[in-house]
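Note that one protein chain of the assembly has been removed; the remaining protein chains are unaltered in position.
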Amino acid sequence: MLILECPYCGVKAEETEFHGGGEAHLKRFGPGSSDDEFHGYLFEKVNPKGVHFERWRHANGCGKWFHAARDTVTLEVFGTYPAQTSEPPQDIKDKISAKRPGWSWREFA
Amino acid sequence: MSTRLAQGGRLLNKDRTLKFTFNGKHLKGVEGDTLASALLANDQMLVGRSFKYHRPRGIVASGAEEPNALVGLGKGARFEPNQRVTTTELFDGLTCESQNHWPSLEFDVGEVNSKLFARFLPAGFYYKTFIHPRPFWKHLYEPFIRQSAGLGKPPRRGDEDSYEHFYAFVDVLVIGGGVAGLQAAKAAGEAGARVLVMEQTAHWGGRAPVDGGEVDGQPVDKFVDEIVAALEEMPNVTLRNRMMGAGVYDHGYVLGYERVTDHQPEAKGPRHRLWRIRAGQVITATGAIERPISFAGNDIPGVMLASAVRDYAVDYGVSVGDRTVVVTNNDDAYRTAITLKKLGLEVPVILDARASGGGRLAEEARQMGIRIETGKGIAKVKGGKRVEGVAICAQAGEGAVLEEIKCDAVAMSGGWSPVVHLWSHCGGKLIWDEAQAHFRPDVDKAPTGDAGEAFVIPAGAANGALDLAGVLADADAAGRAAAKATGHSPKSAAAPVGKAVEEAAIEPIWLMPQGAKVQLRMKAWLDYQNDVKVSDIQLAAREGYESVEHAKRYTTLGMATDQGKLSNINGLAILSDALGQPIPQTGTTTFRPPYTPISMSAIAGEAKGPLFQPLRKTPMYDWHADNGADFEPVGQWRRAYCYPKRGESRHGAVNREIKQVRDSLGLLDASTLGKLIVKGPDAGKFLDMLYTNMMSTLKPGRCRYGLMCNENGFLMDDGVVVRLDEDTFLCHTTTGGAEAIHGHMEEWLQTEWWDWKVYVANVTEQYAQIGVAGPNSRKVLEKLTDDDIGPEALTFMGFKDITIAGVPVRCYRISFAGELSFELAIPASNGRAVWERLIEAGAEFGVTPYGTEAMHVMRAEKGFIMIGDETDGTVIPQDLGLGWAISKKKDDYIGKRAQERKHMADPKRWQLVGLETVDGGVLPDGAYATAEGTNANGQRKTQGRVTSTYYSPTLKRGIAMGLVLNGPDRMGEVLEFPKVDGTVMKAKIVDPVFYDKDGEKQNV
Partner (left out) sequence: MSEPVSALNGASFDGTVAVREAGLQGMITLRGDLSSAKMKKAVKNATGAAIPGTREIAVSRESAAAWMSPDELLLMVPYDTAAEALGKIDAALKGEHYLAVNVSDARAVFEIAGAGVREVIAKLCPVDMAPGAFEPGTIRRTRMAQVAAAFWMVDAETVRVVCFRSVAGYVFGLLCDAAEPGGEVGFFV
């Protein structure tokens, strides 16, 4: 069972306090988008072996959504950060680069 | 015969006798006994029958690894099957019974059967033998298997004991309270780390006090006493015995299984406590387990691990036999021979399979006059329900008997395997140690935690250190390393120095004799509990099961409740040999938690009986219960389904309640409806995105029914939205939707539109909500308020803050029943009081409380949809004729883009209609309307289905709603709905609004 640190309240808590929310940094496509764009937004989620970015909510806690950068194989957590961003912050990316040189995830590396 | 000795018994208090029964026989033990030692003290060699062949079985081990001696313990609500006698502490009044025998332990029909059936029960018999011929299954195989299958009996009554969980957080968790665990804990504790040590038995020191040796020049048991006393003095160290490390999981999570009152069942407190521990570092000081040797008859009662024979003698003062033959491939078993001899018991011979024999311990044994035969082994153990003798052969041969020796016990040792289970649970890797012939932890490949760091450290015998000096040095280093890894500074004190007799090298022996013929291999057991023999593994290999995981499943080796603690290494060695490959190449099977079985109740903890799950209650719940309500679960809520009067059926009650609402007056507890405050300058814009309707145009003081879709376009919730003031809205959700829709709102606000100025608060439970419905609803309210709620002052879909019975109440004029009705939002703490005033004031109108079923029927009579009935996660508002609730003016709302997809606009989507049965009966819920022809699977084609169906007391006939192909264009057509009983029900397609189509009743 994972432990994650909520970046809002600073609590390092076990998984049962949180609620997983799937892939992070999705771009919403609404009316006016093509079928392909909309399909990609709703249905084409990545499922990588290794570095991954996910959304979590501190559901039994402060209620805030945040992002976690995590290795899906070793379960190492590289870091967590608030959800009000459309891409991973540089310090998280640097931390991953130090531990997993040459990593990439979707359009990020 | 096995018996209690006059001397010995390190763990016993012989002054206190304990009575117990085994299969109804009254026996006596003493305080400190395990059930195993007490049974042996009473010469109860035969304790159970094997699972498959019902062979007589006795105690093999002295600890958690015991495969044979499982009993049904206790009686009635406290009966529990499959309890290991070796880990059950004896208490006064204990009762137990043996398992897997019919009709009795001494005489078993299954054993006779097994002689007939043995050739039908080879490896993989589950998969092949019983398939053909088919008729045999019913008349022969199944009755036989049913009679003999199963391990113990399930308890018949509920568990009356209590259980609990406990969350603990420590820097260093030490699993195992032997000398390694204690020394590791001391090293970590002295560095200042918060340490928890758990030991599965009731005693500290592990097997070191039995094996002997010296630490810093004093006997090892004295060392144990001193280190335990030292640890007890340390405020940052907690010692916990009768607590097993059950499993090691991700990120330093460990389950500890504490058996609090198993040994004193009459004591207060929980029976088991499941510790949910989060540790910075975990030290697995779990020791090692001795391996049996595979020779013919190694399962006959009286054949025991050499270490167990020694444990029973030293710890419990019990001799397993008067004449014990020792058979070994290593020096450690000589300790058993020496111990027995010192106690005055006979050791006719030590059979050392090694051609070169043993070292200094062998020398000591020889000087005591014990006969030692090197390069020899056991061809066969003689006896049935107990050992009668052994036939000796050359280890290098095929089993030609050289000599027969009478004996009543055999002590065997095939070497020691580190207990690597807890190291392995979370991904720790193993390496094969050629010199010691065992797998041990590969310390460079430890399980890793949340920061990517190694978090498990093996210590002592669990790390392959088998001698006392090595154990203590290794454990001390482990304790220091763990302390350091958790940010503490280890002290510079020197580790204690252990000293034990030097031992000669082990020589791996996987089969005895080396060239044993098939008759012998068929009697050489690997897995006692699942009855797997050497010949089974060899057969599996011949049949192509090369992967150890496949061979395991095919033969069931290691799949019993002992998880192969004794059998795994021997089994995979046999498999490797059969495949002609080295052992490391074969590898091990996966170790999975728990280490030994733990009780289901411990896992459940407090979650049983009334605490099984949270039950949510409204402020009026107790009134409903006091007034005969029949409750139904709605999510975790308990809502009144109806209020049957004495002698009245549920159906009758529902019909009565509906009639009374339509004729006069009813009250509904609607408190469970979700209530969310949405406030801010952007609240209107936000709700325009959340609802399909336009909410920003709603005038303050007004209500509007709204629909909410998910991004897939599917309808997910509905409810009345109220605009309280310019920038404050109150959104009602369905009962089940309150938390989900609150979460949905927060999700979009936090993760997509985080720059919008909107705050949301869930005020669902702040209010008791009462629906006051029926033609007399205004009259009853007017009796209780001075405020004007007349038709002009409070219009349909409006609201007003009023005072009822002195309580400030928000009064909405909305209707779900189709009558003149109001909903009152009352501060919850006054909810019941206002409800009671309404009941009193309504008496003159014959007021009735009504439940959820009456509400459902009345909304169906009005053609109102219900989320979860008309919707199932694949229905869009357009399917339900709710196009009017979808704003055409908005560029965007959640779900709009999805609803533009081609298949969402497909005219072939089933659409909502009313259904009126031809015979007036009630359609079955979920019934399908059939169409002509069959589909590709040969099934009848369908053209619609029932989504809601009720008897309408208002219309005095069955009414239903359903989704039907081109439904709205087919008014008057009759559809056929087959029922499960084979008959067909016919129903006409009609408008879904059955009652008061023009809404005149609610607009008065």
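All chains are identified by letter, namely A and B, in their written order; residue positions are counted from 1 within each chain.
Here is the rule we go by: contacts are C-beta pairs under 8 Å (C-beta built on N, C-alpha and C of every residue); 3 or more make two chains touch, one makes a residue touch a chain.
Not measured: the values here are computed from a predicted model.
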item	value
Among shown chains, those touching the left-out chain	A, B
Contacting the left-out chain in the complete assembly, out of B:S815, B:N830 or B:S948	B:N830
Touching residue (missing chain; options B:K679, B:R702 or B:R901)	B:K679
Full-complex contact with the absent chain, from B:A230, B:L343, B:A454 or B:A805	B:A805
Option touching the unshown chain, where B:T764, B:S821, B:T871 or B:S948 are the choices	B:T764
Positions on chain B contacted by the hidden chain, ascending	162, 164-169, 194, 235, 238, 267-270, 273, 276, 278, 606-607, 610-611, 613-619, 636-637, 677, 679-681, 757, 759-761, 763-767, 805-807, 827-830, 832-834, 837
Chain not shown, touching residues in chain A	8-11, 13-14, 16-17, 59-64
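Assume only the chains that are shown with their structure count from here on.
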item	value
List of chain A residues in touch with chain B within their complex	1-4, 14, 21, 28-33, 35, 38, 42, 55, 57, 59, 63-65, 71, 74-77, 83-84, 99
Residues on chain B engaged by chain A in the complex (per definition of touch)	249-253, 278, 448-452, 711-712, 743, 746-747, 750-752, 754, 891-892, 896-898, 900-901
